[in-house]
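Note that one protein chain of the assembly has been removed; the remaining protein chains are unaltered in position.
Entry: chain A
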Amino acid sequence: MTTLTVNGVDHRLDLDDARVTLLDALRDRLGLTGTKKGCDQGACGACTVMADGKRILSCLTLAAQCEGREIITIEGLGVDGVLHPMQEAFVRHDAFQCGYCTSGQIMSAVCLLAEGRAGSDADIREFMSGNLCRCGAYPNIVAAIREVAGAGGGHA
């Protein structure tokens, strides 16, 4: 049995197969399908979640390695049904189209602020470049992050 702590809740998981990634555990075993799979190869950022406050690619992380780590997913970002400022800004700036990259972009953006790397548009662009958006919403993603960074960043 492995215990995964996700969004503040402990889940006891019978990981019968050592190959199960954190991404598949979240999606298939815990029903948290907000975290997306775009490549399963660490190349797109769609699966980005927070582990102990840092952004990680959940497709490159085995679930069995996550015992004792504090995992936050997109479902755990808002508090009591109120959107996180970054989520709000993404809606207002239309920082997505199909929405498939969005969970990963938002998790990455929230961590970006915590990393102190959202000081300039150039920094935002550079340090958000691990999150692909095939719909091409990049300018609006930058605008959303810029706005939240300017307002002091919101809670992480």
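The rule is short, and it goes like this: a contact is a pair of C-beta atoms (placed from the backbone, for glycine too) under 8 Å apart; a residue touches a chain by one contact, two chains touch by 3 or more; residues count from 1.
FYI, contacts and distances are computed from a predicted model.
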Among "Fe-S cluster assembly protein SufD", "Sarcosine oxidase subunit gamma", "1,2-phenylacetyl-CoA epoxidase subunit A" or "Xanthine dehydrogenase family protein molybdopterin-binding subunit", UniProt-listed name of the chain not shown: "Xanthine dehydrogenase family protein molybdopterin-binding subunit"
Candidate in contact with the missing chain, chosen from A:40, A:70, A:115 or A:147: A:40
Chain A residues that touch the omitted chain in the full complex: 17, 19-20, 24, 27-28, 32-44, 46, 73-75, 77-78, 83, 87-88, 90-92, 94, 96-103, 106, 121, 124-126, 128-142
